[in-house]
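Left out: one protein chain. Kept in place: all the others.
Presenting subunit A:
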Amino acid sequence: MFISADNSPPSFKDFTLVMPAVAVGNVGQLAVDLIVSTLNMNRVGYIHTDCLIPMAGNNPYATCKEDAEEMHTPGEVYTAPELKLAVLQIRAPIIQTKSKKFRQLIMSWIKASGFSRTVVLSSSHAYQRDDRQMEGVPLRYLITPSLLKVSADALKELGWREMERVPAFLGLTDTNAEPRLCIPGGGITKGLYTDSCSEDLPLAVLLLFCSEGDNIPDAFTLVNHLNDWLHLLDNPAQEPNKWKIPTSWSLLFGSGIPPALF
C-alpha cells in the first residue's frame, strides 16, 4: 500500500500518473528514470508491498555527494506539483504468484488517489511481431474508453497506431475465434489495461517493440513519444529533448575489465 514519506499525505487530485510495467528490456522503468532525473522530482511516498522482490540502494538520482546517501526502495512515488505530474517507479520484479494481487493494489491506489489519467509505459517482444507490426514506427498505444473521450483529438494529431489485435490461432483463417489482445513480454500491461477497461478507469498504455540488449535508446524513444503527448519538457526550438541520465545507469553491463585478463 502507499505510505507517505512525510508526515502529511500528498494530494494527487487531478494529477497525471506515469508508471512503468516491468517488461522486456525494462524500457518503461528506464523511461521513468529519465523523467524523474530530468524533472528533478521529489519522492513523496513508497508502495510497500509483499508483491515486489525486496531490494535497496543509495540514491539513484544523486547529483552531488550530499544527496548520495539516501536510501531508495523498490516501489516509490515522485511528484512534480508544478506540472501536476506523479510518477511511480518500480525497481524490482513482481513476484510471479502475486501479479494479480499487485495489479489490484495499483488499481485501488489509482482510484483512491484521484488521478485524472494514468499512462503505463511498457514494451513487448519485437520478435513476436506479425507482418503489419514490422513496418513503421515500433510504438503502439492502447486507451480505455473513458480516457479516449478526453484525448481522442490529441491522439489523432499525434498519428499513433493502436496496438493490433492478433488472431487467436495464427495462420488459421476459417475459425470463429475473435482476435484478441496479446502483449508478449509486457508483464502486467495487458492485465492492467483490461482491468481498467472493465472498471472504467482513464488509462493509456504506451509501448515499444524491442528486444533485450542495450535498451537505453529504446527508453529515449519511448520518453520522447510520451513528451510529444504530455509536453513534460518545454522545448520551443526543434532541438532534440535534453533528458538527464541518472547516475544509477553506470556500469549497466558489469564492472571494469580486469587488466590481468589480457
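We adopt the following convention: contacts are C-beta pairs under 8 Å (C-beta built on N, C-alpha and C of every residue); 3 or more make two chains touch, one makes a residue touch a chain; residues count from 1.
Keep this in mind: contacts and distances are computed from a predicted model.
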Among "UDP-arabinopyranose mutase", "Glutaredoxin domain-containing protein", "Proteasome assembly chaperone 1" or "V-type proton ATPase subunit a", the UniProt name of the subunit that does not appear here: "Proteasome assembly chaperone 1"
Contacting the left-out chain in the complete assembly, out of A:G25, A:P138 or A:P202: A:G25
Residue among A:G136, A:G159 or A:G256 touching the omitted chain: A:G256
Candidates A:H48, A:R132 or A:K149 - the one touching the absent chain: A:H48
Which residue of A:P10, A:P138, A:G186 or A:P202 touches the chain not shown here: A:G186
Where the unshown chain meets subunit A, residue by residue: 3, 22-26, 46, 48-50, 53-60, 62, 68-71, 73-74, 93, 95-100, 125, 127, 184-187, 191, 211-212, 247-252, 254-259
